[in-house]
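I'd like to ask some things about the structure below.
One chain of protein is taken out of this complex; the other chains stay put.
Right after this comes subunit A.
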Amino acid sequence: MKGALLLAEGLAKAYPLRGGLFARRSQILAVNGVSVSLNKGETLGLVGESGCGKSTLGRLLLGLEKPDAGCVTFDNEVMPSSKAAAWRRLRARMQLVYQDPLGALDARLSVAEQVGEPLVIHGIGGPAKRKARVLALLALVGLSEQHGARLPHELSGGQRQRVVLARALATSPDLLVCDEPISALDVSIQAQVINLFMDIQQKFGVAMIFISHDLRAIRQISQRIAVMYLGRIVEEGITDDILHAPLHPYTRALVSAVPEVRKPRARRTILAGDPPNPADRPDGCEFHPRCPVAMSTCSNLKPLLLGSGSRGRKVACHLAAANASQPLGAH
């Protein structure tokens, strides 16, 4: 695809499962045949329950983990292995924002030093230029020079997340992978950080993979959404297409599970059972044991992620494919 910044095809990653001495050796398929494309300046929201492989996918896309199968292309070049010098150079153009800002920051370095660190690592500018750049970055995320002199523990949770974001933006990256960047924050602070992400999108046109389990936050930031279940993408499309008329029964359950204040309680689809264990993968469609509308086909034939309609919508569900253009929510 022309204009694609990031292109991943058929990514798979398995981790060995450590059992006892005599236990059968097995493995967990964290990501199982995922293809993703992301245009310049576009944001893709990645949703799913814990253990669905969304964080692993984020790490694969950045080249932090080596995929067992498939490949990632960044700006039309194949992603070099994470040990190569070429990859380290590329890292200036793609950055990761973690969930836990206190864990991601060094407790003994001042905020300004940490924001400037990527500039030092990638040899960008001289000392004077770097200092100015750090101040500009702090101002960009709404922090003052005084904040820069402090240590991470002297800041609030929301301010720390701003610092992490400022540091990630230091090298003017083309791609940000944000792994649950707002989950640990209070509601009122979440709103500020979401606003900040929206501003940064508009100002710099940076492309983002926004990983979250919070559909409300994802809607604010993402143009497209990919829903993951047990290591596979089960539905993909334009954000409001998916949220307002989900085709996959799992997406429907996710959407209806979101607690809403503003509208009267509609009938909810409550999923039976827990998020699945990736070590114990069911046959057929991975979702069928929890699916309220599963058919006999679903337990033995894995549905493919197929296009549905003209707006780039894709869904992996036998029933949705059978109903074709008619949304499942209709009955």
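Here is the rule we go by: contacts are C-beta pairs under 8 Å (C-beta built on N, C-alpha and C of every residue); 3 or more make two chains touch, one makes a residue touch a chain; residues count from 1.
Heads up, the rule we're going with is that contacts and distances are computed from a predicted model.
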{"item": "Record-based protein name (UniProt) of the chain missing from this complex, from \"Regulator of SigK\", \"Tryptophan halogenase\", \"Quinol oxidase subunit 2\" or \"Oligopeptide transport ATP-binding protein OppD\"", "value": "\"Oligopeptide transport ATP-binding protein OppD\""}
{"item": "Contact partner of the left-out chain, one of A:A226, A:L271 or A:L319", "value": "A:L271"}
{"item": "Given A:M228, A:L254 or A:A316, the one touching the chain that is not displayed", "value": "A:L254"}
{"item": "Selected from A:L135, A:I189 or A:A321 as touching the chain missing from the view", "value": "A:I189"}
{"item": "Among A:R88, A:K129, A:R216 or A:R311, residue touching the chain not depicted", "value": "A:R216"}
{"item": "Positions on subunit A contacted by the hidden chain, ascending", "value": "49-50, 142, 156-159, 186-192, 194-195, 198, 213-217, 219-220, 243-244, 253-263, 265, 268, 270-271, 273-275"}
